[in-house]
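What follows is one structure encoded as structure tokens, with my remarks underneath.
Missing here is one protein chain; the remaining ones are kept as they sit in the complex.
Moving on, here comes chain A:
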Amino acid sequence: MSTDIPRLADADFAADRRQLDVRSAVSDYWARVRAGELGAIPAILALAFLVVLFTGLRPETFLSKGNVANLFTQALPVTILAMGLVFVLLLGEIDLSAGVASGVCGAVMAKLIVDSGQPWYVAVIAAIAVGVVIGTAIGWLVSVIRIPSFVVTLALFLGLQGITLKLIGKGGTVPVRDDVIVALANKNMPIWLGWTLAVVVSLGYAGSQLWRWDRQRRRGLHGKPVQLVAARVLVVAVILLFGTFVLSLDRAPSPLVTLAGIPWGVPLVAVLLIIATFVLDRTAYGRHLYAVGGNAEAARRAGINVTRIRMSVFMIASGLAAVSGIVAASRLNSVATDSGAGNTLLYAVGAAVIGGTSLFGGRGRARDAILGGLVIAIIDNGLGLLGVDAYANFLITGGVLLLAAGIDALSRRRRSATGR
């Protein structure tokens, strides 16, 4: 670097101007972890631990090809629901009614297809619209009337169950037989398409990461060392390609038929993940969301419309809850009066928090829903394989949620102790 021109800036930001080398980047990362920025670490540890645990306890069934594919479809509804909740949790709010909202939307879709004979896309749009309306109502009550979100959504948790019951009728279920809807969770992509998508997504991710690294380097901006960027790209690509490989194996129980390919719901979640990540990380709206979650007063003084932001997250959460309800209906081939009730919401909140989203607001990413959703699905699936009694299932799942919330609270304490 020449000594004359960038002298001042370089002297002021010596540590900042140059690209970090691997060593200092790693030690920076470790310092942040020690200061309570755990990120995805708990979720990844939990995933590894659970896979080892259930493989050990049920070696012949847990990692069978059929069960692995099953895990993914099992994780779909909870992951989508959790992704919506990430937006709400980012503001430090809660939506207890997201689960039953998904039930209502599923019921609306099923009734439209079965009773009114509407095509699937009309039913899907109507279901999502109902979700957004529910979210708007919650958002209005929370952000304009200023009722705590806990109370509003607790009331809707009860109220919306009544609506599902009324729509479907006592004790009944509405079967869903529409080909497109059923295919979401029950049919698989052709194998060639799965591979193509996996390769395209891997290359796209690698390209965007390296392009960004190069741009930051050329403009002398803060950036990660290229080795770490490459390692990250490699890990993502390996996971994607390995997952595609596993799901492309024939998993049919009988040799007469073939059953292989990525379930259609997986690319749906991938698209939602990419959109949500883009919105949160790359747009002003996403930035404002984090700001409101971190310090609502600062956001207000910066001219951000806090009321509108607060309203919007409930609309997003309930809209995604509708998508989750549709996928759940697809998986079960029906909508029942208790759809979305019970432990649905607990699972989704648990997924978001396990994935690393803070209950206190301001911290969380869209991918948390994926990681946490997988953890929850593995717990649910593994306990099912073990044949654990219902009472123990409740106890264990509740315990896991408390554990995740405890880690969140402790790391937050750690952050405020090390800051300043």
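Just so we're on the same page, a contact is a pair of C-beta atoms (placed from the backbone, for glycine too) under 8 Å apart; a residue touches a chain by one contact, two chains touch by 3 or more; residues count from 1.
One rule holds for everything that comes next: contacts and distances are computed from a predicted model.
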item	value
Hidden subunit of the complex - UniProt protein name among "Sugar ABC transporter ATP-binding protein", "NADH-quinone oxidoreductase subunit I", "Molybdopterin synthase sulfur carrier subunit" or "Gluconate 2-dehydrogenase subunit 3 family protein"	"Sugar ABC transporter ATP-binding protein"
Which residue of A:L221, A:A252 or A:A409 touches the chain not shown here	A:L221
Of A:I113, A:L247 or A:A299, the residue in touch with the unshown chain	A:A299
Which of A:R58, A:K187 or A:R415 contacts the chain that the document leaves out	A:R415
On chain A, residues whose C-beta touches the chain left out of the figure	8-9, 11-13, 15-16, 35, 215-216, 219, 221-222, 282-284, 287-288, 290-291, 293-295, 297-299, 301-304, 362-363, 415-416, 418-420
